[in-house]
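All protein chains but one are shown at their positions in the complex.
Showing chain A:
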Amino acid sequence: MTTSMTASPRVEMLGVSKSFPGVRALDSVDLTLHPGEVHALLGENGAGKSTLIKILTGALECDRGDIRLEGRPVSFRTTGEAQASGISTVYQEVNLIPAMSVTKNLTLERTGGRLGFVSWRRAREQAREKLQRLKLDINIEQSVGSYSVAIQQLVAIARALDDDTKVLVLDEPTASLDAQETETLFGIIRDLKARGIAVVFITHFLDQVYEISDRISVLRNGSLVATKPTSELPPQDLVAMMIGRELGDVEAAFTKSERKAPGAEKVVARNLGKKRMLEPFDLVLRAGEVVGLAGLLGSGRTETAKLIFGAIRHDSGSLSVRGTEIRGNSPRRALDAGIAFCPEDRKTEGLVGELSIRENIVLTMQAKGGWLRRIPHRDQERLADEMIKALAIATPDAEKPVGQLSGGNQQKVVLARALASKPEVLLLDEPTRGIDVGAHAEIIVLIRALCDEGLALLVASSELDEIVAASDRVAVLRDRQKIGELSGEAINHENIIRMIAGGGADHE
């Protein structure tokens, strides 16, 4: 590390600025990357991380500022030009062509070949060589889409790496990986580092930042807060730099407020289940109470929420809402009964990216009110403005397409949409996925506030902190089965982990 720090910088970005209509995305940001370092780039959603990376990798052009690669000024007009100069990127959403084979994905626009012809024999050799670098052994003829997201991620990295790669940018590479896959990835990153590649690592997992990075740069509201060696920046300071307020506020958000006794039973599930998906379970949701769903990935958290909402049809048991049984449950009936659902994957299931904030918020209401009874435009605007204010959505106005918002703000729009239909029961699946500490705390505060207003909430989350902080009661799941509930003082990390890991004393 010390030797690499004294070497001349690989990349220097100086005074980089970029504006979008209505938003100043970057304001005179400097970033220096040294060979053989892992440089963590941190910041809240909308801080400008993605914009900075897109400028570095040629996907966007900056309005002002200089980029120097090994001392020479460069300006990339396309990602292809940046790649050719040795700057490679793996974007947040895995960017591969799912329908094409691994070979084609690895060699697309990367094969030599005379007169534009492709030699598939050479392409296959090249593909194997690339996978060999990551010690990845998969069938290269199969389509990329047939592999898990983790494998796709590694294929994307394999694609990004060349013999002459100088800078590798990884944007949230671990978001969809489990612990072991993350470890494999870190092994690969250390390997790349040893080869003198400068790795830019964007993540919102702070423990991973401390595990792998040498230096940290923090962006906030489009400006660089600071760049510091990881060893000189304790986590508390880092969080404070990221969210720009005292850590105490965040912690306060996580501590439980005075809680009232729960109200009437809103949803009662008895023996609700679906074959090969979820074992029958009992669950009661009460007004003014947050029920957390804890469990590992694949334990059936999402399925539980979707069964109650009717997005998945149950084949056993019964579900009643406010005393009346719902037969043949469907999302439409759930909405009519006052249940709203915020799905985990906001991109594919929750929001229509091209539509504006206002239109997205009005969607469910329109469905509920019937297509013929149009909601007056003025009411729509009023509602959207109310929601933007209530949830503090960062946007110039309600007409901005949702696709252009940052992750945390998109999540707030999902929430706004669910709330616009004035539900009595709100099901949230991973409400803080892909958003970082500041927005995280805000969402939890929101959840508690909704609860205090008498809503019945179900929160499924992979983050234990969140479950512990937000819930009045926790349902614990393991292997597609509900294995128990915790409430009150019993809700803490150790108890939940013990239930998930051991199933009580009998296995210990």
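The rule we apply is simple: contacts are C-beta pairs under 8 Å (C-beta built on N, C-alpha and C of every residue); 3 or more make two chains touch, one makes a residue touch a chain; residues count from 1.
As a convention for this text, contacts and distances are computed from a predicted model.
A.B. asks: The chain dropped from view, which UniProt name applies: "Alpha-ketoacid dehydrogenase subunit beta", "DNA repair protein RecO", "Fenitrothion hydrolase" or "Sugar ABC transporter permease YjfF"?
C.D. replies: Listed in its UniProt record, the absent chain's protein name reads "Sugar ABC transporter permease YjfF".
A.B. asks: Determine which one of A:108, A:177 or A:464 touches the chain that has been left out.
C.D. replies: In the full complex, the listed residue that touches the missing chain is A:108.
A.B. asks: Pick from A:95, A:126 or A:487: which residue touches the chain that isn't shown?
C.D. replies: Of the candidates A:95, A:126 or A:487, A:95 is in touch with the missing chain.
A.B. asks: Given that one chain is not shown, which residue among A:78, A:231 or A:316 touches it?
C.D. replies: A:78
A.B. asks: Please output the residues of chain A touching the missing chain, sorted low to high.
C.D. replies: Given the touch definition above, chain A has residues 59, 78-80, 83, 89, 91, 95-100, 104-105, 108-111, 113, 116-118, 120, 141-149, 159 touching the missing chain.
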